[in-house]
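Here the complex is missing one protein chain, while the rest keep their positions.
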Amino acid sequence: MTVIVSEKAFLPWQVLADYERLRNGLQGQIGAATVFVGTLRSLSQGRPVEAMTLEHYPGMTEKYLQLICREAGEKWQILDSFVQHRYGRILPDEPIVLVAVWSEHRESAFKACRYIIDELKSRAPFWKQEQTDEGLRWVEKNT
Amino acid sequence: MTVIVSEKAFLPWQVLADYERLRNGLQGQIGAATVFVGTLRSLSQGRPVEAMTLEHYPGMTEKYLQLICREAGEKWQILDSFVQHRYGRILPDEPIVLVAVWSEHRESAFKACRYIIDELKSRAPFWKQEQTDEGLRWVEKNT
Amino acid sequence: MSIKVRYFASIREVLGRNGDELAARSGMTVAKVWQITAQIDAPVNTIVAVNEEFSDWQQSVSDGDEVAFFPPVTGG
Partner (left out) sequence: MSIKVRYFASIREVLGRNGDELAARSGMTVAKVWQITAQIDAPVNTIVAVNEEFSDWQQSVSDGDEVAFFPPVTGG
């Protein structure tokens, strides 16, 4: 289980390739991997988005991401999980969040991956501020 | 929508990085990507698996994978889908299948990705033959 | 009239060949194609496809059709 909260942009597929290459101990066990990547779209409620700034609560963010991953591991039989989430300034088409879950069978991987992103959206202390042609505005509700 | 059925081993994260890099026309639209990777485990029903040979029905395989992806696109609002599936001889820890779906919102991406892998397992004409320490045996039922 | 018959996986192994070529009467069913070419009882759960589409034993075949017999699929 690994949780990374970082400001720098990341390439999800590169991150996963590196993570799997360096991981020890699950040889032969993994039958399924499920991945979710959330990316910044360039339209929000019909207005063009120039950029987004993600504020977060350092410490509490990591704590809740780890808690959510642990909960997923208690609810479903999974072998490993990985979450990377950005903060700071993000441009359209840049990834915001990456969630990956590995398990023996696909049911657990799908369920746990979905659980982690859903819970992250309702419990991890991040706040999005969009920069549109009307200026800055706080996103008030997650979709 | 892209479907690839091929004999050679592939690296799912590399395949996705290349596919996204070369894709045109969805700039700013994608908010969610969901990916499933199925990998050969080294244990099957308690016996060590040395290798697996996947037989397929060339032509019908591609046709059904494309049909299933089209069906997913009719059922959910998705922007793109990608399936790569191997045939031939596969070793433990090697990927067998990769499914990826891109959409504006995560609900469609998760549902469509799950649909594609579930339907693939029941309708795409592939047959697994495992090589264990007891010899070769046809896998009779998908899990 | 000619029908191309294909066998896959365990059915291919049981019959010892990849397929048959059948000179056939018009209106013949898939079941009849199996009976003439395989000459054994079809294994339980045998799936049939006509021209690369899932079909059934009562389906009539036409000149040039490809008929395939195989066990339940196990891909993914």
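The first chain written gets the first letter, and so on, giving A, B and C; residue counts start at 1 in each chain.
Basically, a residue touches a chain if its C-beta (ideal position, glycine included) is under 8 Å from a C-beta of that chain, and two chains touch if they have at least 3 such contacts.
Source: prediction; values computed, not measured.
Peer 1: Any idea which chains on screen the missing one touches?
Peer 2: Counting the whole assembly, the omitted chain is in touch with A.
Peer 1: Of A:Met1, A:Ala17 or A:Val139, which one is in contact with the hidden chain?
Peer 2: Here the residue in touch with the unshown chain is A:Val139.
Peer 1: Applying the definition given at the start, please give the residues of chain A touching the unseen chain.
Peer 2: Interface with the chain not displayed, on the chain A side: 38, 54-57, 59-61, 63, 85, 96-97, 117, 120-129, 138-142.
Note that in this section only the chains that are shown with their structure count from here on.
Peer 1: Through how few touching steps can chain A be joined to chain C?
Peer 2: Steps on the shortest route: 2.
Peer 1: Where the CA atoms of chain A average out and where those of chain C average out, how many Å apart are those spots?
Peer 2: 49
Peer 1: Could you put a whole-Å number on the gap between the CA centroids of chain A and chain B?
Peer 2: Chain centroid spacing, chain A to chain B, equals 23 Å.
Peer 1: Indicate the residues of chain B shared as contacts by at least two other chains.
Peer 2: 38, 117, in rising order.
Peer 1: Where in chain C do residues touch two or more other chains at once?
Peer 2: none
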